[in-house]
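My questions all concern the structure below.
Of the protein chains in this complex, all but one are displayed in their positions.
Showing chain A:
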Amino acid sequence: MDPNQKRAKAVDRVDSVDTGAASSESTRMCPFPDEVLERVLSLIGSHKDRSSVSLVCKDWYNAERWSRRHVFIGNCYSVSPEIVAARFPRIRSVTLKGKPRFSDFNLVPEDWGADVHPWLSVFSTAYPFLEELRLKRMAVSDESLEFLATNFQGFKALSLLSCDGFSTDGLKAIATNCKNLTELDVQENGIDDLGGHWLSCFPESLSSLEILNFASLNSEVSFDALEKLVSRCKSLRVLKVNRNVSLDQLQKLLLQAPQLMELGTGTFMQELVSGPVTELKNTFSNCKHLVTLSGLWDATPLYLPVIYPACARLTFLNLSYATLRSIELANLLTHSKSLRRLWLLDTVGDKGLEAVGSCCPLLEELRVFPADPFDQEIFLGVTESGFVSVSRGCPKLRYVLYFCRQMTNAAVATIAQNCPDFTHFRLCIMNPGQPDYLTKEPMDEAFGAIVKTCTKLQRLAVSGLLTDRTFEYIGKYAKNLETLSVAFAGSSDLGMEYVLGGCPKLRKLEIRDCPFGNAALLSGLTKYESMRSLWMSACNVTMNGCRELAKEKPRLNVEVMKDEGSDDSQAHKVYVYRTVAGPRRDAPPFVLTL
């Protein structure tokens, strides 16, 4: 290792200062031998802190880059794999995020990009000892998975969240070849489920598994293989099975793995009450380390009580697949006083949320999902009063995701008063542009109350009828805001200008269906390089506006996605992000980089 080795220009955050200015005097000023410095710096985990460390001086920059084991890349196009490999020679773990978040909602065409393969190719030579790979919204093919499985001998942990392009054949390759696998976590991916045989591909010798999550896969797996796998992996602490695993089978699994900390059950309903099920309650009470419980598909009052013995220890309960009514939830929650995180379906209604407020004083996170988001024919779900009830009983709430069909300004103001510590506030009033249903006014004051009162707010998603006033509030008060999601809101360019003119810590801005045009886009000229990305779709931005932005800011990639047959002068979908890697080389024909 040569401390005077020329640095690569690479940064994983563009705001790194070019340390070429640091002179060789710095070597004399630094009293520690490099080995000591590296050892000390290796204890620093946070990548933000590491970025800061690397800016101190040349020596520290080098020590940091040699001691870094994990790299986090929030936008796979902001940097190239070659640059990463050149700067960080000893990486063992990579987190890589690809597509813009709105791709989760079908707003990004399939072959947009974010292919993981170029990364794997580079890593196979640069990091042959890579152990962990965590991908989010990347395009992953079976070939890539096979490549991963066969080129990295010590590979241990694979996590795929919201990725697409692969099938269970790819998982077969992983199971077969990764001899030291500790983690396989496959969530919410758009994959081809070709059957459950992949699970049977784990060799008999593999006993290192600690995390196994295949809850979102649909096909049956061989229970025999699963049971054997679970019984020989004594360190297994996270097991999340899919819906096809029955209660009887769950019982058997839990007997093999009482050490589990996180459990995702299969279906929680059974036609016949058979012997093993009645013992399930005892089994659950024997799982002394269980802190997270999810799955619970089809849970009914008949079987739900079996989990009661475990509830007292639970800190995270995910009921978002269980169509519980308020009574059922209330009964369950009386046993679950230690909950920190709770995910629900809105079938529980406002009464269910009242129970949350009364039973869970330690609650920090609440997510309420709509059971039937696309059909209004069904019941109301939850309303503003449920949310208010929770806020009264749970003053420690920090994270809320709330889908509802009606809301009032007054209610949100009350909620803000009750829970001033919000860091993540995501309110989705499902009918686009709906006003306060009592006063008929816009929901401006609601979000105004939130940003004024909750000074720690990092993430905000707004909805309902909103004028520019909302954005004026956000720009003025949301000093810690990092992520903002806006849809069907605003009255004019001013709205977006307020946000871009305020919000000093803004990193991600995603906007859809708002009347913001070129003036708004260009008002952020000086801001975009300090942000990760900007997404604007179905707004009033034109190609000329985008070209102007691209011209003024060469270190940004300004990408426009063309729609077939749409007007050529309109920029229908715009994705702007900072990068040190230049324009994409793998852009499909419908993506224009200006």
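Simple rule for what comes next: contacts are C-beta pairs under 8 Å (C-beta built on N, C-alpha and C of every residue); 3 or more make two chains touch, one makes a residue touch a chain; residues count from 1.
The working rule: contacts and distances are computed from a predicted model.
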(request) One chain of this complex is missing from the view, so tell me which of "Auxin-responsive protein", "Septin 5", "Alkylglycerone-phosphate synthase" or "Dynein axonemal intermediate chain 4" is its UniProt name. (result) "Auxin-responsive protein"
(request) Quick one: say which of A:53, A:226, A:260 or A:428 touches the chain that got left out. (result) A:428
(message) Can you tell me which of A:188, A:421 or A:548 touches the chain that was removed from the display?
(response) A:188
(request) Pick out which of A:266, A:370, A:448 or A:502 touches the chain that's been left out of the picture. (result) A:370
(request) Using the definition of touch stated at the top, determine which of A:326, A:467 or A:530 touches the missing chain. (result) A:467
(message) If the hidden chain were put back, which residues of chain A would touch it?
(response) 102, 104-110, 162, 187-190, 216, 320-321, 323, 345, 347, 369-379, 403, 406, 428, 430-435, 437, 440, 442, 465, 467, 485, 487-488, 490-492, 512-515, 537-540, 563-567, 569-570, 572
